[in-house]
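Omission of a single protein chain aside, the complex is shown with its protein chains in their original locations.
Which chain is which? They are A, B and C, in the order written, and residues in each are numbered from 1.
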């Protein structure tokens, strides 16, 4: 089974390459009657688009979404919504110099090994641009979740080794890192600016909090809510790990420390991060993802050509020094897709 | 869509509760002609079964597997293999005292919220015993992978805050922790013994290494190999996180440090953990999962009853002080299931 | 993707061969709280079991079902129900004489070509006995449908060239053909008795009527209700065709004859058979399936051996002279599985 679809009762299928005709998504299973406009979807896409700040790529795709089906008189009809973004700023010739080289950290080598053929313009299907479809579909899911009272918020908690020391939701959309701590954000920005001048990039950690979710979502034993969120997040290009609640710290904890005890008002702690036995507890869901440093760096690196000859490569061009701020809306979108799917799956179970 | 099936081209469906008639699995898509016996499957189940050491639960299920279909004259026919383990040591009466209480850390509360009804004998479907079916099916996948030259090895690298300092594969199956460092294993055992006397439990980290895998496995953009492994691992009851290769350390790294450069003999490093762009590179796949402390502890904890009354609970009975050594074969089994599925999916793509 | 699972939101997976250890089914997605007993399931299995009359095979399987999971204190818990029927009357030695021959009309040849290996005991996985799992699962779906006010009734309308001339539901379960016309049933029985003495068998047509179904079920454009019913029916071994409402007669009709016009009280006719545009209209659903003559006949037939040598085969043993009466409960079961799945899918869509 090929891998360009995600979800079951709320299901998306994405298509498109970095430098082909378009990228986009088909969203199937949208609750009929939902009022949604392309402007609402555009809002989320604008958070992902390039060129938002000095540290992100200046590629100037307008990233304008069009809705080609599934909407009638402003409302979803329940038939597939087709959301498309045409590629306008495609400069494939910029990639001519490195078309036969494997860029370190990129999927050039693995795509060629898998498919035996590779679209070397940009990163082809492996480009971050592919996530536009996810963000567009996530905006539809988010609208449905808002009606349910669910909110999803992601933000940078670490970048370039610098960690946030406080959580202030109000600053997230007002600093280039989308960090939750304005002071840390300033330090991150300074550090990343230096790194960028040194032709390098940095990784980070993005955290996500989900509130208002009802208890009972998740489908044991394999499609547990955390398993599906993990699937969703690790399917994002730069993500190398995920942890829920106390996460990897559980290795240093005892059962009496980790167990979330209960009182008549509910759970006394939330070490589980809002999911126990793969099912939502009704508490806040908290998870963090590890984001690797952007692979495209201008600093010279050793690599080989398609024919196996050793060489040195320097990936010039339009790239992000830290991808965290642009991963934030993707993390939110993927979380929304999983949650809406599980609301519908729970409705089917109880029907 | 309910959640008791996993995989696509190689697909399993598990069933069974801790104290019902049986647990087991239907394995669909087994390559016809595979020679496999119940003894080979039993070998893996014996690694998961209770009572292997002082630190694991003494529940004395023989955990004997029977093959009820799909095998003819010692060979797989390509039709579904049905593998079953009857429950013989079920003592549901032991749970009478706590049938109306939510055990902290357990799925009692969430199952009741999801389903509106709960089998309170043992942990019902949420019991670790459910993983027997996974291990049995994993043994079938492992046999197929062995023919492909693939090996999958998991082991404890941290428990109770004590980390292994070296990797010695030869000691793993010869210490109760299944740790890869004999000295650390001894320290872990001493610490856990003390904790157990204190009616507590500990968490840990299990690492897994996969060797011999061909490059090119994984189905972008959603069913990337790491995304599916993450799904598989987070679907295991006690797992709260996963990381690949450098994992969460990427947050402190630069692109030039993290990128795996290449020479004519292949990759110079393996920070990616054997997967780039969601596709296997042909290098060793390395990932780690965070295992929470066993929820069942005899130490008194605050909780509430089904009707909301506050009380104190002490989960007596047969439990593991550290579940890591018994998670090891489950981690291996789930990894085998994902890998075999992706070998078959790749064959379909190229067909 | 292997083929032993059916359904999406209400999903079954069957296993088992004619002469292996057992046949059965895992039912996933059962609405929690449903009260159901093995006796209720047994009632349906008894309608399918061999030895009900002179014209059906005398194989004396008790066909007793056991529920091994998913039920607690008489109610479904929402976790997978495992329903199993152990094989007790297996006489594989009876098949020794023809183990290397391809029986005409049977799947012996195609299974060998597909899998490269064949369980020659009985028909292995291709045996009609496989449908026991479907009937057992169908009984669970039927119970859920009864709560929705839906009834599903199948019966023989033609056998051995003799067609029913009237529809009398009260006689169906009281004649060996399960025909809806007592006079035709008598004629069919006489004719089939003669054919059986001549070592031959006959085919027929089974009709199914579904009442009480709400309008709006079916998932365009591919999982239309009629498309999924067709899939379900053609997956039954002996079925070679299906038609809805006016069926193949539409080839002789005009639009003005065929279109179901409407009045204020609803549809004026039901040529569509209760489904328009792949969605239920709320009218009675009517479809018919073509059932081929039983392949196993004692009359000598030409065939070849596995090694290609020509020979003559006579399939002695325990066989049905007309499979229609035993197909009836299978048709009902498959219809129930499709309908319950679509109720749940519709609930998911609207959630």
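In the analysis below, a residue touches a chain if its C-beta (ideal position, glycine included) is under 8 Å from a C-beta of that chain, and two chains touch if they have at least 3 such contacts.
No experiment lies behind these values; they were computed from the predicted model shown.
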Full-complex contact with the absent chain, from B:6, B:72 or B:343: B:343
Option touching the unshown chain, where A:15, A:109 or A:222 are the choices: A:15
Of C:94, C:153, C:183 or C:250, the one touching the omitted chain in the full complex: C:250
Missing-partner contacts on chain C, residue numbers: 1-6, 8-9, 14, 102, 104-107, 109-111, 113-116, 125-126, 130, 158-161, 195, 200-205, 215-224, 226-235, 237, 240-264, 268, 272-273, 276-282, 290-297, 299, 301-304, 308-310, 345-346, 348-350
For chain A, the residues touching the chain missing from this view: 1-5, 8-11, 13-17, 20-24, 26, 28-29, 32-33, 66-72, 75-82, 84, 114-119, 121, 124-125
Touch residues of chain B, complete complex, unshown partner: 1, 8-9, 29, 31-32, 78-79, 220, 343-351
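The rule is simple: only the chains that are shown with their structure count from here on.
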Chain centre separation in whole Å, for chain C relative to chain B (CA means): 39
For chain A paired with chain C, centre-to-centre distance based on mean C-alpha positions, whole Å: 46
Multi-chain contact sites of chain C, meaning residues that touch two or more partners: 1, 8-9, 29, 32, 78-79
